[in-house]
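Of the protein chains in this complex, one is absent; all others appear in place.
Presenting chain A:
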Amino acid sequence: MPLHDGRAIDVKDAAVLDSILKPPSSPLPAALAGALPSHRLTHLQRLEAESIHILREVVAETQNPVMMYSIGKDSAVMLHLAMKAFYPAKPPFPLLHVDTTWKFREMIAFRDQRAADLGLDLLVHTNPEGLARGIGPFTHGSAVHTQVMKTEALKQALDRYGFDAAFGGARRDEEKSRAKERIFSFRTDQHRWDPKNQRPELWQLYNARKNKGESIRVFPLSNWTELDIWEYIYVENIPIVPLYFAADRPVVERDGALIMVDDDRMPLKPGEVPQQRRVRFRTLGCYPLTGAIDSDADSLPAIIREMLLARTSERQGRVIDRDGGASMEQKKQEGYF
């Protein structure tokens, strides 16, 4: 039986789905907001409480925190948790988006709408030198583009506003070196990460004391998995960028990746004609660097169903991870989030 992404489903996959979908032996839960009758918290309640604890701890212990807002699903969850952590107050920090100018147009529209709806202070920073030099993924390649328009731009923004703590939505299940990064991750005044010199994190006690010039990257979603993120978005009804849902979009196929033609800056190769295909994105970044997948999943349950069957991890769509085994660890040491 053909599946929506064109791959044939084999018996093993079906068995997996069968085991996933079989009715639970435990009774159905109370609403997520309230405690279960036995006061046993569910996995999402425990994750939510831990993240809120981290958000509050940073606000209490640092002078000038900021939340990195990348517009993706993880940022959506992190922002939602911040709204909860400080309610009825607004989160006492601004959002910062590092705009490479190559994000999907729908992402930018969603970003501005979200900030307006929630009444939050949104800072947008673009590397002015990079902009002046016309740095872009098509002309300079993904490595230079990422270095100048993301890593350098991020450092500029943190320095410019004097932020001493920045929340990021990274999860430990995304990548091997992240699995060993602390929730409070210290950076030198040069924004470098030293994986050999991390502070132990015991119980729920975080040591947020910084040396002069140091800043902290804080990852409140460290212990969430991709599945947890989707389940939480579903349960809490959190708005996400429509690009996550399947729709007919113009794409070209390059090096096995489906690249969406989001604007006319995309140079087409001779004979290359964008095709309308029903696609969606599992992860969002700069449009020329983000591959779409064929999909019919146009609702959250459909996305989650697809995820449960997927045998390809989400970062595969990202071109920057493929430059050798230790790629992410190197980028992080250089100051990448």
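We adopt the following convention: a contact is a pair of C-beta atoms (placed from the backbone, for glycine too) under 8 Å apart; a residue touches a chain by one contact, two chains touch by 3 or more; residues count from 1.
To be clear about the criterion, contacts and distances are computed from a predicted model.
J.: Looking only at the UniProt record of the hidden chain, which name from "Aspartate carbamoyltransferase", "Protocatechuate 3,4-dioxygenase alpha subunit", "Exonuclease, DNA ligase-associated" or "Multifunctional fusion protein" is the right one?
T.: Hidden chain identified via UniProt as "Multifunctional fusion protein".
J.: Take the complete complex as the reference. Which residues in chain A touch the chain that isn't displayed?
T.: 1, 4, 9-11, 14, 16-29, 32-36, 38-49, 52-53, 56-57, 59-60, 83-90, 172-173, 176-177, 179-180, 195-196, 198-205, 207, 209-211, 222-223, 225, 227-228, 231, 234-235, 296-297, 299, 301-302, 304-306, 310-313, 316, 325-326, 329
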